[in-house]
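Of the protein chains in this complex, one is absent; all others appear in place.
Here the chain labels run A, B, C, D and E in written order, and each chain numbers its own residues starting at 1.
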C-alpha cells in the first residue's frame, strides 16, 4: 500500500490587521508596525490543502480532487474571500489573523470533513515572502 | 540612437472596496458584487513602471534603476503599502480604486519625476487573473 | 479621456497534434517532430484577453471584469477545456491548432462580443517557453 | 555527516484521460467528469525528483545534478513527453494515469537508478492547482 | 493576412560587473554601488525573443519554434551561459553589460538570422524586479 500526498491549491483575497485590544495604540503600532494600520490592509492569499492516503486501485484517486476542492471552497474560501478577517468571519472571532494562526484554524475547519483519507498539511502563503504550514500537531 | 524600455517591479499590500456613494447599498452590491464588502477586502498588488530612452554610451544606463526604484517607492509604494485605498491616500480621494483608475493615478504621480528619459507605461496586477496598463494617453 | 488596457487571464487544458492530412506520415514526422504524435499530446494553456477603452468616471470600470470573464469562459474556455483541439471543436475544424493560429481564432470568437470598449490583444501561452499574441490586424 | 536533499525539476507535455474499462460510459462520465473525454485532453506536467545523502567533502556534490537530470530524462521524460499516457507508455499499461499513480510509477522507475545516495521524493504537478507527492512507502 | 507575434523563452546564467575603466575606483563604487564588486556577481537571465509575421496557411507556423530556439541558443545562449559577460564574450567587448545594452547587442546578433518573418522584440530579465526591452529602433 503506497501512501501518496495530494494537494489542492485555492486562493482568496481578504483584508485584515494585526492588533491586540488590551494594548495601547502605541504598543500595537510599535509591535505590529504597519500591519496595525487601523483602516486595514489586505492580501491575495494562496491556500494549499494536502491530504494523504492510498490511491484506489481502480480509479487511481486518493480522493476526488473536485470533491476536495468543493470542501475547501465551501468550508474555507467562501467564508474568507473578499472578507475582513477581523470582522466578518465567525470562526476567526477572537483569534489574531496571522498566517500562523490561520493555518491552525483552517486545519480545524477541514480535518473532520476529509473522508476516506486524512488531512496532512495546511500551507498558507500571505505574500511572496511569507508562508506558514501546520500539520495538525 | 537605440530606444530601450526599462522596467522596475515593486509590490504593495492594501485594502479597498468598490463603492459609489450616490448609489443605494442594493445597487452597489448588485453592481460590484463581493468587491463592495463594507468591511473591505485586499490584495497583494504588483506594480511595473516602464521608462523609455537611450542608454548612456559610457555607463550603459537608460536610468539608474536604483534611482527609479527610490522614486517609485517614495512617491507611490510608501503611500499605498499597508493602507486602505479608499480612506488613507490623499491622492486617491474621490477616485474609485479600480485597477484601471490606479494605473492613471500612478502615472500622474510619476510622469514628472522621471528625468533624462520618459515614463512609458504603468502596469498594475491586482490578482493572478487581472491586470491593467496605462501609457499616458 | 485616458485609454487603459485591462487583461483577464483564464486557463484550459487540452490535447492536440500538429499534422497536415495531405502530407505523408514521414513528411509530417520530419516537419512537426514529436508534436505529430498520432496518439496526441497536450498542454495547460494560459489565455490572456486584453480590452482597451476609457474607465467609466463613476464606477472606474473599463469593463466589468466578471462580465469579461463570463464571455471568455462561455465563448472560448468551455469549448476548449478538456477537449481535443483537432477533433472536438467546431470552430477549429480545418485549422492547424498551433499557438499562432489559436490566437487568431480566439480573437475572431471574441471581437464582436466585447461591448462598450474594444478587444485589443489575445495572448496564448502553450508552455513556459512558447507564447503567441495577436492584435487583430 | 549532514543529510542534504537535492531536487531536480524537469517538464513534459502529455495527453491522457481517466477511464475505467469495466464501467459503462455513463458511470465513467459521472465519476471522472470532463477528465473522461474520449478524445483525450492534456497537461504541461512539472516533475520534481528529490534525492537525499551526504555531500562529497571534496566536490560538494550530493550527486552530480547533470547525471541526475540524465537519468530522469532517459528513464522518465523521454517516455512521457509528447505522448498519450494511456496508449503510448509500456510502463503505464493497465495503470490509471492520475497524478497520484504517476508519482508511484515514476518512483519505481527511478529508485534503483540513483547511485551513491537515495531517492527521497517524487513530486508531480499536473496543473497550477493540483500536485501529488510520493516518498516510496 | 494576420500578423501574429511568436515568443521563445530561453535562459542563461552569467557573471558580470558594471565598471567604467576611465573612472577611479571611488567613482565606480559611488555610481554603480554593489554592482561594481571587483570579484563579480551574477544572475539567472531570462531571454524572450519575439518574431512577427503571418502563419503559414498549411502548417500554421509563423516560424518553426524549434528552429527559432536553435538560432537563439546557437547565436546567443551558448556564448553567454556560464560565462563572464565582461571577459568571455567577444561580441560584448567594450560594451557595458547592463540589461539595457544587452538587449541591443542580442537584437543585433539575431536580426539577420530570422528568415521568413522578422525579429520584433528582445526582452531580457535580470532579476524578478528588473527587465529591459528593445524593438530595434
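Operating definition for what follows: contacts are C-beta pairs under 8 Å (C-beta built on N, C-alpha and C of every residue); 3 or more make two chains touch, one makes a residue touch a chain.
Note that this is a predicted model, so its numbers are computed, not measured.
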Those residues of chain A that touch the unshown chain are 18, 20, 22, 31-33, 95-101, 103-104, 128-135, 137
Residues of chain D touching the missing chain are 2-10, 55, 58-62, 65-66, 69
Touch rule applied to chain E and the missing chain gives residues 11, 13-16, 34-35, 37, 39-44, 81-84, 87-88, 127-128
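Quick note on the criterion: only the chains that are shown with their structure count from here on.
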Starting from the mean Cα coordinates of chain D and chain E, work out the distance between those two points in Å. 33
Where the CA atoms of chain B average out and where those of chain C average out, how many Å apart are those spots? 28
Any chance you could list the residues of chain E touching two or more other chains? none
